[in-house]
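A single protein chain has been omitted; all remaining protein chains appear in their positions.
Entry: chain A
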Amino acid sequence: MIKFLLMVNKQGQTRLSKYYEQVELGKRAALEADVVRGCLARRKEECSFVEYKDYKLVYRQYAALFIVVGITENENELSIYELVHNFVEVLDKYFSRVSELDIMFNLDKVHIILDEMIINGHIVETNKNRILAPLLALDKMAES
């Protein structure tokens, strides 16, 4: 099960956070700082999975942006690693060449995309067209 998904830049600033298990607001910052520290400390040739408390972290770096997913022990790390890439591909498709700024300026839309892919910590949709369909419909209605 997925416990949380974070997008953090190299400076350790959170760009997006989504928790699938309740974590108090006050504890999130510390958790995020820990998580980023853990991922930043790792070298390129090391594997993309780190143990963190009761979770496993799966992280993937895109330019200056890290996407980190906290999962439970019984989850398949590699499949989550690829899920992250699928997510980025979806963002890329929607924003056509996505950047950190796209994510910042469209925080709500990125969340809407994420909501289509992961619900309650489970992967619910991975088909790119279907993930984007509701958001595209929203955009269309907003335009008209």
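Just so we're on the same page, a residue touches a chain if its C-beta (ideal position, glycine included) is under 8 Å from a C-beta of that chain, and two chains touch if they have at least 3 such contacts; residues count from 1.
Keep in mind that, in the parts below, contacts and distances are computed from a predicted model.
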Which of "Probable electron transfer flavoprotein subunit beta", "GPI transamidase component PIG-S", "Guanine nucleotide-binding protein alpha subunit" or "AP-4 complex subunit epsilon-1 C-terminal domain-containing protein" is the UniProt protein name of the chain not shown?
"AP-4 complex subunit epsilon-1 C-terminal domain-containing protein"
Even though one chain is hidden, which residues of chain A still touch it in the full complex?
13-14, 16-18, 22, 25-26, 28-29, 45-54, 60-65, 76-79, 81-83, 85-86, 88-89, 92, 94-95, 97-102, 104-109, 111-112, 115-116, 119-120, 122-130, 133-134, 137-139, 141-142
